[in-house]
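Input: one structure, supplied below.
For this view, one protein chain was removed and the others were kept in their places.
The first chain written gets the first letter, and so on, giving A, B and C; residue counts start at 1 in each chain.
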Amino acid sequence: MAMTGVLRPGHAQLRVLDLEVSRKFYRDVIGLVETGTDKQGRVYFKCWDERDHHSVVLREADTAGIDFVGYKVLDRATLDQLERDVRAYGLETERVPAGDLLETGERVRFQLPTGHLFELYADKKHVGNGLGQVNPAPWGPDSERGMAPTRLDHCLLYGTNIAANKKLFTEVLGFYLVERILGPKEAGEPEVAIFLACSHKTHDIAFVEYPEPGKLHHLSFRMPTWERVLRAGDIMGMNNVPIDIGPTRHGTTRGETIYAWDPSGNRFETFCGGYDPYPDVEPITWTHDGFGHGLDYPNGKLHESFLTIVT
Amino acid sequence: MAMTGVLRPGHAQLRVLDLEVSRKFYRDVIGLVETGTDKQGRVYFKCWDERDHHSVVLREADTAGIDFVGYKVLDRATLDQLERDVRAYGLETERVPAGDLLETGERVRFQLPTGHLFELYADKKHVGNGLGQVNPAPWGPDSERGMAPTRLDHCLLYGTNIAANKKLFTEVLGFYLVERILGPKEAGEPEVAIFLACSHKTHDIAFVEYPEPGKLHHLSFRMPTWERVLRAGDIMGMNNVPIDIGPTRHGTTRGETIYAWDPSGNRFETFCGGYDPYPDVEPITWTHDGFGHGLDYPNGKLHESFLTIVT
Amino acid sequence: MAMTGVLRPGHAQLRVLDLEVSRKFYRDVIGLVETGTDKQGRVYFKCWDERDHHSVVLREADTAGIDFVGYKVLDRATLDQLERDVRAYGLETERVPAGDLLETGERVRFQLPTGHLFELYADKKHVGNGLGQVNPAPWGPDSERGMAPTRLDHCLLYGTNIAANKKLFTEVLGFYLVERILGPKEAGEPEVAIFLACSHKTHDIAFVEYPEPGKLHHLSFRMPTWERVLRAGDIMGMNNVPIDIGPTRHGTTRGETIYAWDPSGNRFETFCGGYDPYPDVEPITWTHDGFGHGLDYPNGKLHESFLTIVT
Partner (left out) sequence: MAMTGVLRPGHAQLRVLDLEVSRKFYRDVIGLVETGTDKQGRVYFKCWDERDHHSVVLREADTAGIDFVGYKVLDRATLDQLERDVRAYGLETERVPAGDLLETGERVRFQLPTGHLFELYADKKHVGNGLGQVNPAPWGPDSERGMAPTRLDHCLLYGTNIAANKKLFTEVLGFYLVERILGPKEAGEPEVAIFLACSHKTHDIAFVEYPEPGKLHHLSFRMPTWERVLRAGDIMGMNNVPIDIGPTRHGTTRGETIYAWDPSGNRFETFCGGYDPYPDVEPITWTHDGFGHGLDYPNGKLHESFLTIVT
């Protein structure tokens, strides 16, 4: 395989304050497809064009935030090898047994230097996208129910010591750096944000340096077009979903975006566009002064809430 | 003719602080087509898909703002009749001689109750849109130079006593009310903004109640698609054009929009979409509480700058 | 009023071969809103964003085709005046009583030189677009059910002696010529097609010269965007709706289009775009040799079926 190792973001488990309110929001407003509830009461969702059993898991809790993110790897041999590599690198790993998440095989879990729980897994049940495998229509009813993102695109996590994450992801996990944002000149222009890909997307995961570990900035959902981003914005308006930024274009990654908050205060993004980097690409750098355009290209301004509010 | 009387916005004369800076901005950034300079030094522009000689005139002055707006009427008989009607209504009118504006016939000018100078005219030279009248291509180079709006769509003016304007426009000038915004309940829900059409657009002109007379809120330029609105936003970013709001969708008029400022501080809009009202339509009302969504449908919030900054 | 006389296409009555099949097609595939059935068994529909009771009426018959088209005029005084004008012009008129069509006032009916029954009317019940008149959302469920056109845009009729229609529409009914297509040079370049507007659309009605009178080429439905035209095409594919041409762009009118056939063989169009002509516009001419691009701008070719199949 030319695509080996870590393939893509596979799931994220979010903490939500009221499960029923959140279930309705993710199902009816964001428009995910509900695929199950487990014994612990966690509710499972997938985006309509994803073929695996789930990508978003909601767990009721007293505080919002993210429990863990999981990335799908090519196969079990890859899982075993990556586990060995991560251990050899010096991190402890844990095996979460198959079935802990519905329809999901064993997961290898470890804590990132930024404090986040990160998982790798090789097996999750294929349930299809509802269009079938023979002469499929290009879309169906689920692709117009709510905002109806096509897939979980990436997550952006805030935490301590992203330099250590960068080393781990690029040296052990097979990711490469696509873009980065620098801090102020007077601080020596440290990397304050890094966008990493294991594929040819502009990011499969991104990290921002932050004084507290383990924080969620946002989960990003893929939209097919800029017109569908506006439609998502309309649905936010119809449902009084609080918006952080957008609709607008990012300079960073070139994507089109809206950031908004779920009922628990977890930020999510409806994202489309971007470009196609490959591992041989020279990374793009955003300077501290230039990042206003990096965040919001037309407006060219920093949004305080974007930089400071996390769960 | 089924379209009679006042046809459309035909021109607006803007005051700009530095003519050369503004000329470059309207020509290269907004992407209008420069069509002439007169003896007074005023610079003339048209949008690429307009067929008359000009729609925007820049005049250098010490303060920004709008000198006058002019609307094209069907023919000279209409012009004479409307002049008589306006006088009969009790307003004084003045004839500005043909040639005062380049390639433009006599204009009938009068002052609106809101303090704005308003003009009607029947003649302006057809110069075409550059595509010819025989087997034309759907677009050409001018339609991709700068933001490249297709036409001057409408203007929004702030001034005193919009109720009197409404009466004049609907009873004398042949406009009809398409949408309106109400003030707070505790103030008795007065009409604080009115959107008036002489065509089947959502507005050919709009007024907002304001303590000072004769103010410009914005001149609006028509964009063909939401994708072209984003492209306009990208060009704003490339040129550090300060944006007030957008890209986003209006609830009011349903259009898609960005508001930004020219180098003199005159606000302009890149606008597309909307719907097709007709004179038999029942007007839409936005309540004071609902106008957050009227202004910015996804965000549902009032923008202080939009409500208070005028030239 | 600046918009006076004839305002817009208001309704068309189509003959369909199987009423139930057609009802399902217009409701579920095209996505119109069903608004009633009358004693004769005719079924009534409106497009979601139309505010009047209906725009499409289906009547079961042995042959497909169009019974009549009706255009809304400003008010009853206009209706009376236009009736007098048409009679003075030398055509007989008939009054169809109020209530013959559901929720519709008296209609003035006459036969066009091309053999089509044409109606004018001033009254039809406002039923709204389902979004309400106070703080409306920009769209709702009906705008995504089936192809979901926003309104009946125009019709194209084939018949004898379009020159006489042109005279009637421009001299009596207040329309103006926007574009025209010429026949071959060797035939002296007669006008073989004319596009007429009573508004500032590229056409409210169009005629093509044809040896048989009273034929329907197509009824055109307005789509908001090119992306929605593709979505309409997808729905045609999902439902095996036979397509004549498209998706593509017209050179003539500059609009984007798909032509397809309903289950009875009546052609319809899903149309968007175009430009904004006004009565003072100089008409555009398509030569016989240039009309390949007029019909299908990218392909630049004539489609035999388009030129010859009518109902």
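We adopt the following convention: contacts are C-beta pairs under 8 Å (C-beta built on N, C-alpha and C of every residue); 3 or more make two chains touch, one makes a residue touch a chain.
All figures in this text were calculated on a predicted structure; none of them were measured in a lab.
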Touched by the hidden chain, which of the shown chains? A, B, C
Taking the entire complex into account, which one of A:Arg109, A:His203 or A:Arg249 touches the absent chain? A:Arg249
Please identify which residue in B:Thr225, B:Thr257 or B:Thr285 touches the non-displayed chain. B:Thr225
From A:Val21, A:Ala61, A:Leu74 or A:Met238, the answer for touching the chain not displayed is A:Leu74
What is the set of subunit A residues that contact the non-displayed chain in the whole complex? 1-8, 49, 51, 72, 74, 126, 128, 133-138, 150-151, 173-176, 198-201, 224-226, 249, 251, 254, 273, 275-276, 278-287, 290, 293-294, 297
Extract the touching residues of subunit C with respect to the undisplayed chain. 226-227, 230, 233-234, 236-237, 240, 243, 246-249, 251, 256, 258, 293, 297-300
In terms of residues, what is the contact footprint of the unshown chain on subunit B? 137-139, 144, 225, 227, 234, 237-238
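Operating definition for what follows: only the chains that are shown with their structure count from here on.
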Counting shared numbers against all numbers at the contact of subunit A and subunit B, is it over half, same, or under half, different? same
Nearest whole angstrom, what separates the Cα centre of subunit A from the Cα centre of subunit C? 48
Per the C-alpha centroid definition, the whole-Å distance linking subunit B and subunit C comes out as 31
Chain centre separation (subunit A, subunit B; CA means) in Å: 43
Residues of subunit A touching at least two other chains: 227, 234, 237
